[in-house]
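Removed from the display is one protein chain of the complex; every other protein chain stays in position.
Up next, chain A:
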Amino acid sequence: MGLFDKLAGWLGLKKEVNVLCLGLDNSGKTTIINRLKPSNAQAQDIVPTIGFSIEKFKTSSLSFTVFDMSGQGRYRNLWEHYYKEGQAIIFVIDSADKLRMVVAKEELDTLLNHPDIKHRRIPILFFANKMDVRDALSSVKVSQLLCLENIKDKPWHICATDALKGDGLQEGVDWLQDQIKTMRT
């Protein structure tokens, strides 16, 4: 950690990072982001997102601005308009929805081949969510089905999560924070 970062940390000035939260509808994006917010700011009821919503949360050294995009088919064409601003991506997968794993893969491939993403070393954090559901796929199986091993030019990481309890989320956010810091220095 650079001296400035430490200083900024002491002063409560944190670096701002824009993160895109993507994934199919019902995968748990909003639930995850809600979990990452301070407990007094958490919403009780989570409804399907319309269009997108902007959320903020802080970690020890960074201040995240999250674009929580709607995953519904008719809103997915909005995603690409925010690719330029995004400095990191959180991609959420419903590990229990085996049928739509192909759809998640298709959207991921489209994302990775987009001109605004393709040639950038942008970190991608995958949350294999809903691991608490019986018959959910393991994170290893999810990364196999999405062919994550083919992503060679971007740092990526996958965690199995349970957004209802919050399990696995911290591990992912810590990874993301480290990536963003190494990116900057």
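By definition in this document, a contact is a pair of C-beta atoms (placed from the backbone, for glycine too) under 8 Å apart; a residue touches a chain by one contact, two chains touch by 3 or more; residues count from 1.
Operating definition for what follows: contacts and distances are computed from a predicted model.
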{"item": "Protein name (UniProt record) of the chain left out of view, among \"Cytoplasmic tRNA 2-thiolation protein 2\", \"Postreplication repair E3 ubiquitin-protein ligase RAD18\", \"BBSome complex member BBS1\" or \"Serine palmitoyltransferase 1\"", "value": "\"BBSome complex member BBS1\""}
{"item": "Of A:55, A:68, A:97 or A:162, the residue in touch with the unshown chain", "value": "A:97"}
{"item": "Sole contact to the chain not displayed, among A:74, A:121 or A:152", "value": "A:74"}
{"item": "Hidden partner chain, residues of chain A it touches", "value": "24-26, 73-74, 76-77, 97-103, 106-107, 110, 135"}
